[in-house]
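With one protein chain held back, the other chains of the complex are shown just where they sit.
Should a chain be cited, it is by its letter among A and B, assigned in written order, with residues numbered from 1 in that chain.
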Amino acid sequence: MSAVRPKSWYLEKLAQVFIWFFLIAVCILVLIPLLFMFTASTMPAIDILKLPYPWFSDHFHWQNFWNGLRGPEGDFIFVRNTLNSLIVAVSVSFFTVILSSITGYGLAKFKFKGRNLVFMLIMATMMIPFEAIMIPLYMVVTDMGLQDTYVGLIIPFVANAFGIFLMRQFFIPFPDEVLDAARIDGASEPRIFWNVVLPNAGPAIATLAIIAFRAQWDNLLWPLLIVQSDEMKTIPLYITKYMAETHSDEGIMMAVAVMASLPMFILFFTLSKYFVSTEGLHSSTKG
Amino acid sequence: MRPKQGFSMEQKKARWGWIFVTPALILFSIFSFYPMLNAFYESFHNKNLLSLRPPRYVGWANYTYLFQSKDFLNSVKNTAIFTLGTFIPLLVVSLILAAFIMSIKKFQRFFQMAFYAPAVLSSVVAALIWLLIFDPRGIANQGLNTLFGTSGVNYNWLSKPGMLRLSTIIVYFWKYVGYFTIVFVSGIGSIPHNLHEAALIDGANRWQDFWYITFPLLKPTTLLVSIMAMIQCLKTFSTQYLFITAGAPTRPINVITLNIYYTAIKDHRIGRASAMSILLFLVMFFFTYLQLKVSKTEEVTYM
Partner (left out) sequence: MKKFSVLTVLVLLMSLIAGTAAAQVIELTYWTHTDDNRTMIENRYIEEFEKMYPNVKIKRVVNEASKMGDLVLTAFSAQNAPDIFNLPIEQEFGYMKHYRVAPVNYEAAGYKGAEDLISKYQAGTFDSVMMDGEIYGLPLELTNWAIYINKRVFWDAGLDPETDFPKTWEEMADIADKLTLRDGEIITRRGFDFRYPYYLVSVLPMVEQLGGKLISDDGKTAIVNEEAWIQVLEFMRDWGPNGRNLGSPTYAAARKIFNKDNNDMGMCLSGFYQQGRIKVDNPEFYESGDWMVVPFPVFENAVNDVAASYYGHYLMVNAQTTPEKQEWAWRFIAYMLDHPMEYLLTVNIIQPRNDLLEDENFMNLPYMDVFMGDMERAHVVFMHENGYQFERFITEAVEDVMLSDVPVEEALESLRERIQEVLDDEY
């Protein structure tokens, strides 16, 4: 075996080293703020803005988590607020998936007059800044008497232009022959949708459900307007409230941030195969 | 062909099409179209949010006012800086990361998940973390001081106009780079293997393979992602809002959405705020039109 290797072999190795170095470097930079959140949540506030930052403290300041859980009024409203966030986010993603599939299917597989106009109108709703429609939207929802209710938190977000777009793209390549075969067998249109089309939409549905869940988990401005009682508040409202309180303490804030992010992290790690793979997202959006 | 009773197949299908889209249209009418039309109407009127007087018709006055208002032009500038400053690095870096991830054999999934992890946090939490990091005593200053071997230099992350803009861009970049990396990864993954194999058999090295095979085939994905990212950047609100609430100066990061919020909610001038919204809407509409055109002509659509 010859010890002399071609020049390209060395270049290839060099490139390989560079690629790994780059990926690891970016990975560290991206994860540092998360590491900071986790470590800071275990420290008393006085340590967090100390120079230099003590990355790992010798003892776990569990009081941060206890105080964050207890809340400024000591009524454990955090638990209730987390539950609210879950209820709202789960409901919105459930109804969004249903409605977006139905609408996306209708737009993808049925030719009718005005279809393109309907599609353009729906797409246009993606472009209006929320701040602009905030007040008329608030009027509509309060006129229906929905302030401070779950319905009021959920219903404005069920019709989701992006979701419809996503599902439409997914359904376009669905073979028409399969649908026609079902029609010839005498299946009704809703039945075809429910039994033939929907079961094949798994990956797209998972992607959309996660996107819709995340958006609601993150929503701040709308709950702020529509929620009145502490019992109906969601997690972002709880956090802003805690920030506004005079007792705000960096350690507790980070502990609350960790606790508020936990459900999302759990969801992310369990469902990651749907959106972190070389196939999942692609197959769901291929048009 | 035997004529059917009542509706033909086509008519029947058209009717079902309408049935499928109607529920969404009803919801959109109540929660999107009506508020949008309302904003459009208000933009031609002057109305103080607190006043009980009906809106006064002023024609194009709100629009002409905006085009010579220093404040609005400053917001346009800030939005443009933020959008360009965020989406170009986002695009370039996430494309590079995706290409690198696809070129390695192990840990593909780990890197994707690591890059995506920040997207899991809500904006409020992200702003909380970064405000502590950018605090003068925070780890951003410490990190740069260690890197450059200096001591006690304050980089004024949240106070110098340029640094402040950079800070908002960093937060946004950090949150979304993983998302776009994943989109590119799936785009690269969808390119048929035999194309790469053919190129390699022809003696192309990996760089040439990327440049001549992967990159051109990724063009539709790239264009689409760039326009999607652009719309997202044009609509940015919460990072700037939370930074300003925490004491950062307003002027360098007073983006259009923030200006809309201030003009309507703080200054009560709903007509002027609506006119800003309509202008922003038109800009976004232009880019989305572009996006749809691109996706139609190229026949390949990833998210």
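Things worth noting here:
Rule of thumb we're sticking to: a contact is a pair of C-beta atoms (placed from the backbone, for glycine too) under 8 Å apart; a residue touches a chain by one contact, two chains touch by 3 or more.
The structure displayed is predicted, hence computed values, not measured ones.
Put simply, the hidden chain is in touch with A, B once you look at the whole complex. Among B:22, B:103, B:159 or B:205, the one in contact with the hidden chain is B:159. Per the touch definition above, the residue from A:39, A:63 or A:142 contacting the chain not shown is A:142. By the touch criterion stated above, the residues of chain A touching the omitted chain are 45-46, 49, 51, 72-73, 134-135, 138-139, 142-143, 147, 224-225, 228-230, 240-241, 244-248. Against the chain not displayed here, chain B makes contact via residues 46, 48-52, 71, 135-137, 141, 145, 150-154, 156, 158-161, 245-252, 262, 265-272.
The rule is short, and it goes like this: only the chains that are shown with their structure count from here on.
Chain A and chain B have Cα centroids lying 15 Å from one another.
Considering their complex, residues 8, 11-12, 15-16, 19-20, 22-23, 26-27, 30-34, 36-37, 40, 48-53, 99-100, 102-103, 105-107, 109-113, 115, 118, 121-137, 140, 155-156, 158-159, 161, 164, 166, 169, 189, 193, 214, 217-218, 220-221, 235-236, 239-240, 243, 250, 253-254, 257, 260-261, 264-265, 268-269, 272, 275-282, 285-287 of chain A touch chain B. In the complex of the two chains, the chain B residues touching chain A come out as 10, 13-21, 23-25, 27-28, 30-36, 38-39, 49, 93, 96-97, 100-104, 108-109, 111-125, 128-130, 132-133, 135, 137-139, 142, 174, 177-178, 182-183, 185-190, 205-207, 231, 235, 237-238, 256-257, 260-261, 264, 270, 273-274, 276-278, 280-281, 284-285, 288, 292, 295, 300-303.
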